[in-house]
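With one protein chain removed, the remaining protein chains of the complex are shown where they sit.
Naming follows writing order (A and B), and every chain is counted from residue 1.
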Amino acid sequence: MWRRILALTIKEFLTLLKDKRSRMVIIVPPLIQLMVFGYAATFDLKHVPFAVFNEDRGTVSRDLVAAFHGSPSFEQVARLTQDREIAPMVNSQQALMVIRIGPRFSAEVLSGNPAPVQIIVDGRNSNTAQLVANYAQQIVKQFNTGWIASHGGSTPPALIETRAWFNPNLESRWFFIPGIVGLLTLVVTMLVTALSVAREREQGTFDQLLVTPMRPGEILLGKALPSFVIGMAEATVIILVAVFWFQVPLLGSLLTLYTGIVLFLLSAIGLGLMISSLAVTQQQGLLGAFFFLVPAIILSGFATPIANMPPLVQDLTLLNPMRYFLVVLRGVFLEGTPFHLLIHPFAAMAAIGVIALTIAAWLFRHRMY
Amino acid sequence: MTEPEPRHDSAAPGTFGMRLRGLIRKEFLQIFRDPSSIAIAFLMPVVLLLLFGYGVSLDSESIPVALVVEQPSADTTSFTAAFHKSRYFVPTSYATTRAAETDMMAGKVNAIVVLRQDFAQRLYRPDSAPIQLIVNGVDANTARIISGYVEGVWGTWLEHVALARGESLATPVQIEQRVWFNSELRSRNFLVPGLIAIIMTLIGALLTAMVMAREWERGTMEALMVTPVTMSEVILGKLIPYFILGMGGLALSVAMALWLFNVPLRGSSWMLFGASALFMLTSLGMGLFISTLGKSQFVAGQIAIITTFLPAFLLSGFIFDIGSMPAVVQTITHVVAARYYVAILQTVFLAGNVWSVILPNLLGLGVLTLIFLGLTYRKSRKRLE
Partner (left out) sequence: MPTGAAGSSTSPHSPVGQGSDIALAVDQLSKSFHANGRVVQALDKVSFSVRHGRVTGLIGPDSAGKTTLMRLAAGLLVPDSGSITVLGKNAATESLAVQGSIGYMPQRFGLYEDLTVQENLDLYADLQGVAVARRADRYRELLQMAGLEPFTRRLAGQLSGGMKQKLGLACSLVRQPALLLLDEPTVGVDPLSRRELWAIVNRLVRNEHTTVVLSTAYLDEAERCDEVFLLHDGRLLDQGDPKVLRDRMQGRTFAVTTESLSKRSLQAHVSQAPGVVDALIQGEHVRLVMAEATTPRLDALLPGIENARITAVPPRYEDNFIALLKSQPQPDGAPAVKPALSRVLSSARTAQGEAIIKVDQLERRFGSFRAVKNVSFAVSRGEVFGLLGANGAGKTTTFRMLCGLLPASGGSLKVAGVDLRHAPAAARARIGYMSQKFSLYGHISVIENLRFFSSAYGLSRKRAEQRMQWAMAEFALAELADAASGDLSLGYKQRLALACALMHEPDILFLDEPTSGVDPLARREFWQRINTLAEQGVTIMVTTHFMEEAEYCDRLAIMVAGEILTTGTPTAIKREARTEAVSDPSMEDAFIGLIEAQTRADNQTVPSP
């Protein structure tokens, strides 16, 4: 029995790797995408273009603007001299933010009165807008603290001391790169498995397999193993790049991490084979893979938190193995979450995998006309 | 006619118009016979937009937060009450920091606010009482939003305290924040237009990439090629029907954005239509180009999966700010058609007809369309090799 499975595994490998085009599809795009997306997927703003409309002639306003210059997050693109210049500046997206300082600003500050400074933010991308506003708040807060320290004045009765666990500098890249590990692993496994049965069925070789003494379970294993090995290799390479190139800390144990990878691959392969055995033609297999991948990624919590979704959609994500895998990845990478705290996502992925594989094996024999 | 009618019609008297009409009619008949392309064009956008429109949101509300008050007093109560009033937080009280930390490890709360034993005393001393905020930094974006919200709560509370003491709050500089175009900072307002761009990229490319490969695979292409049609007629014969189909799906999506998700449309509808038409062409052109790379549906489909969805999702500026990406990656985004369309949609929906934004992006789409269609035309010679 094992010889038969091994033979099938070797054959699957050969078919995948002998064809130049399919070899390309498995190896090149994931690596390119890892590099590009690794840099692209971030919520940390850099060089946010801003403009200043300063009607005040005093030094305080100059110091305040200088504080913005000092931040790597901001970059001044224009100095405005008239009120009506503001709207075109923002509309045309030349500046994401405009700082408007009134004529009496320095005088007010020096006399100890609260001096308003207006910050106009382009809200077309509300997330970016919110982040820009937060950054501006931070700069002004620091400015205030510095001002009070050097010029005297009453400090507020209570101050917030913020500490961020697991990611002290709040680098969002640390959040996204483990996610990309899951993303690319899922895409590659899907591409490899979703067509493996449909392709053989279309070429007639699947019949040839079914008339041999192989049992559906053996065929299933033979089909799953190569995808499994490829998925493992792919995940390992991506993790290495994440740790050594992108410098994402890997705090947890490798055992926990690889338990997660194994179970995730199990579920992804199961779903891929299920789609593949449901499909009569390769075209259906591809479309099936596609319309599984898109929601599985968008609704996985990769970019937008699952907690923000309406309850119905949240329930739907319970069927998505990617959702659990992201919990494991981020937990193990950044939080060093121990094995026992991840039992729940492990169990969920295992259940999805086992159910999907069972259905796939059943479909091998029962869907063929 | 002086000569007798020739028996065999030699050089084709047929016109460009007749041949094109024939091809287009054929394509429409096929579309109506095979429900799958109609499903891809109309059903998919509706389902995906419904799912994602509701599912994708960056507006964190009801964040679970742990409150640890080591020594309750009137002041701590007024502070925690501010949390209970905020719509952003669902606070839970914990007796010890340790218990709260365990729950944060388990992902039950996203942040911990600790008021130490000496909070009430130090409140009245000059050196300020510390409020400790611990956020889970794994999701840095959410962490930042949480700390922003906490500061908001804190600011409001300070004003109350100052008012109660009869003092004025001594902050030298106070921010007056104005958010244009989306004053409530509803993330749906920018996510829904972005989703439309992503979904239509997928659909446009899939529709054409697969149908072209299908002609090769079923041998119909060979039969077409021996007729007097030219390759540009074949390309146009694919482009026009699927353009009409795609625009139908797009119109449906825009209608959903306007009336279901209540995204305001501040620009003109003809601008929306024009830009969408151009984008549809770009994405169909991309599909046609993909189909010339591989003559099997298998290869065409694989390339379509790799080159459309993830790039449109991550590199279009739909969710991640392009300006914050490294220069190299920014350059790469220029070949992602969705990038231009996302920019146009967000502007036309939320800001209006801002020509200085729309024109360069239209130009980008136009150039991409020309490149895709030009490459397709060059690669599709009327030969079988």
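Operating definition for what follows: a residue touches a chain if its C-beta (ideal position, glycine included) is under 8 Å from a C-beta of that chain, and two chains touch if they have at least 3 such contacts.
Small disclaimer: the values here were computed from a predicted structure and weren't measured.
Asks: Considering the whole complex, not just the chains shown, which residues of chain A touch the missing one?
Replies: 3-4, 6-8, 10-11, 14-15, 18-19, 203-205, 207-215, 368-369
Asks: For review purposes, identify every residue of chain B that touches the missing chain, sorted by number.
Replies: Chain B touches the chain not shown through residues 4-15, 18-19, 21-23, 25-26, 29-30, 33-34, 215, 218-230, 382-385.
What we mean here is this: only the chains that are shown with their structure count from here on.
Asks: Between chain A and chain B, what distance separates the C-alpha centroids? Give it in angstrom.
Replies: The answer is 14 Å.
Asks: What does chain A use to touch chain B in their complex?
Replies: Listed in rising order, the residues are 21-22, 25, 29, 33, 36-37, 39-49, 64, 88, 90-94, 96, 109, 112, 114-131, 133-134, 136-137, 140-141, 143-144, 147-148, 151, 153-168, 170-172, 174-175, 183, 187, 191, 195, 199, 282-283, 286-287, 289-291, 293-295, 297-299, 303-305, 307-310, 312-313, 316, 327, 330-331, 334-335, 337, 341.
Asks: Which residues of chain B touch chain A in the complex?
Replies: Going through chain B, the ones touching chain A are 36, 40, 44, 48, 51-52, 54-63, 79, 104-107, 119, 123-124, 126-145, 147-148, 150-151, 154, 158, 161, 167-183, 185-187, 189-191, 202, 206, 210, 214, 294, 297-299, 301-306, 309-310, 313-315, 317, 319-321, 323-326, 328-329, 332-333, 343, 346-347, 350-352, 354, 356-357.
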